[in-house]
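The block underneath contains the structure these notes are about, expressed in structure tokens.
Every protein chain except one is present and positioned as in the full complex.
Our next item is chain A:
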């Protein structure tokens, strides 16, 4: 059972995979509440575990992966205890739907666009084929497909990437899900289309009142859409807070690095701020703070002990020893200290 106001709760979750005879830990001790009707962005690099985390919500972990510790609760059901595919089909799509990154591989190339949407309507809403077609065309219009009646009978290859992603969204919405997981939905799209899809997702959320988990590696994208942001690194949530707290008052050095490396903040003639090194190999057990080897502010303790989640405000937590009382006071990088001021000036300049 989840608490009042929450729709999904994750407690002390560990997920591990069996790879080449050894056990590797992809998710380490994650606790997370998802509030009803909010948009939570999960930001992290590839391999940080953001997709793996959300796969545990829909029972789509690869067969060599398992939840080794902790629980996932959705409303009244304990998802982490579900085993059978039959149990999952009640959740997957109907309650929690996912939109994937690549709109081409998530559509079936040999069926018409229309039939792929109405199939879902027939199955999940129990409508007749005729009713389903009407609902499907309606959904196509809602997701901004011009000439929906005619395009109902077309095939995926006749659609552009952005249009295909709109169809994938339409299919997801046909199940009337409570939670919509958007797994990098705009990464494969052009910037102009990306902006339109983000607007579309926002508008549809207003209308259908679902909860969104928005997975991305690009912090810049989520500023306009997220209510809260969770930053992941190497299977851990290292910082979580409201959108404003993460952008204007972040506390974790990894979040600082992500912000500083945004090309929008770059100064001409200077190198872009990048994070030296690469994320840790998951084959080795991580000692202390996972980010320590790449962290210029790392202290001795970071290599020995794993930091707990320190509370900054009621909504803002960060997993770094810098927030410990005994830690020296560290200012965040100059580049992002006046981020808001800087962005105001930049956008003014560009009219």
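In the analysis below, contacts are C-beta pairs under 8 Å (C-beta built on N, C-alpha and C of every residue); 3 or more make two chains touch, one makes a residue touch a chain; residues count from 1.
Definition applied: contacts and distances are computed from a predicted model.
Per its UniProt record, the hidden chain corresponds to "Oligopeptide transport ATP-binding protein amiF" from the list "Monovalent cation/H+ antiporter subunit D", "NADH-quinone oxidoreductase subunit E", "Cytochrome c biogenesis protein ResB" or "Oligopeptide transport ATP-binding protein amiF". Interface note: of A:47, A:65, A:114 or A:307, the residue touching the hidden chain in the full complex is A:47. The omitted chain makes contact with just one of the residues A:36, A:131, A:154 or A:218: A:218. Across the entire complex, the residue among A:264, A:296 or A:337 in touch with the chain not shown is A:264.
The omitted chain makes contact with chain A at the following residues, 45-47, 160-161, 187, 190-196, 199, 217-221, 223-224, 226, 243-244, 247, 257-259, 261-266, 268, 271-275, 278, 281, 339-340, 343-344, 347, 349-350.
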